[in-house]
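Got a structure here, written out as structure tokens. Questions coming.
Not every chain of the complex is shown here; the ones you see sit where they belong.
The letters A and B name the chains in turn, as written, and every chain counts its residues from 1.
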């Protein structure tokens, strides 16, 4: 099995799908000649040409709208939006266009496009380049939202997303690109959208995490283990649709739940998971579901400030302990 | 003259303009009786733009439209009863009543589709043209939009990319002097809006939007260029909105004299005048009568059609939960 960087795993997935299906094309800012600012599309313009791998002007609003209708008319566009912080510019196309057409037009169209972006803090990139705006896109009916953490999931979910007949918002994290993991390149490796992944099994408390927070949750589980607390870490992986069965099974076992997401708390993604757990597992819960998120404020630039606001293993462990009373 | 419509084309445009006019009038009357739902945006007096701009397109070509799309729908060959039934929210409507009059789509006819977000049809057509370029086919995408829509930023992002990448897309501006209640002179500093397209090096033309032949010629040239891979074109059609913004408009801001002046330049009459001398009046009368009957029949049938039941169109994945 090959050991790939997360960025390489994504690059592999793009190459595999572009080779398989000539209707797949990539566009976005700096993705061509330069290969993407995180080098995810490295080498693909050379390989597939300038029509199928296209550098674009800085026009996120139109680009997203164009992905929607290109997808409606025979192609499978993969659009890169450089930072999740720019998703607000994509939102009219997602909410007022992509979200509605299949239903409103009585299933006359489908929109097999993928919007890749990356969010999150920890790189000193400041308030306009460090946000996880998962809730904005997860709120939109008709979209699927995934956020892989391992290189293997990154490849498998990206391939599945490109083949899916419906829109997929594909959330990466700037601090994951250089992480490494095993990827079985012999295997097609598709991963079904809608299924969570159990990272660590445990019996005392369930920690449901997304994106890079899964890594923090794993570290938290180690911290908790030292206290004799057995934490089950679940990578939600598919933010929408949600794997409700996996959530229920886990909480039935542990009776305690912590939700971790790097977005803001109020009306954030963690709120949905918290409410859903309460609805599905009310009788199983021995304590309120805890949320660990970015506090409701901008991400500051300076290292000690940014460190103080980002959710991390210590905060997750503390929340788990508090939940256990 | 190059790109001129044939006599047959002209008769067909004349016929379709009558279809649209009678449809608008029928809905205006129904609305006054309280028998319609939601606002309806009529295009009386502007029919030449939508009908003539789309007359040279094939069903394989794509068209995107606006909230005021009836002439665009009919121009693109969409079934009249399907449109009427959709506007009336009937289950027999083109979209089963889910869409309503601002969002009609008929994929088989390349009409995808109406759009009630001002400006949104512009990147939509541009994206379809991008798709055509990637697939290497010779389809053309067209979008018809208003003077108001020309103030949106997405207009510019779209035109820039279309020009940069020489996309096969034709932009047709239906300049009717108003964006809702605000006159175009209070929405932008210049009288003509196509100068903005010219700033991207896009070829432009300004035509009398009430003259179907003029619209046809200018647009046909741009469609040909686009189909030959020479990139986008832009046609600004000057016209005027006779009726209010929509059936819920309370009025009071349009000058009655200006309306009267424009009514003297009825696009249907102009089209008819261009035909007389070439085709007998009696024949044209038959065309008109048949068109009027077609509208009456479509409306009568649509009005008798059933409303949809929710169960027929509840919907699951990817919508995670329904009811």
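Everything below uses one rule, namely that a residue touches a chain if its C-beta (ideal position, glycine included) is under 8 Å from a C-beta of that chain, and two chains touch if they have at least 3 such contacts.
Values in this document were obtained by computation on a predicted structure and should not be read as measured data.
> Given that a single representative of each chain type is displayed, how many copies of each does the whole complex contain?
Number of copies per chain kind in the whole complex: A x2, B x2.
One rule holds for everything that comes next: only the chains that are shown with their structure count from here on.
> Show me the residue ranges of chain B that touch chain A in the complex, using the header's touch definition.
Contact set of chain B toward chain A: 62, 64, 94-96, 98-99, 103, 105-107, 112-113, 115, 117, 120, 122-128, 130-135, 153-154, 157-158, 160-161, 164-165, 313, 315, 317-320.
> Can you list the chain A residues touching chain B in their complex?
23, 25, 27, 51-52, 54, 56-57, 59, 61-63, 65-75, 77, 92-93, 96-97, 100-101, 103-106, 108-109, 141-144, 166-167, 240-242
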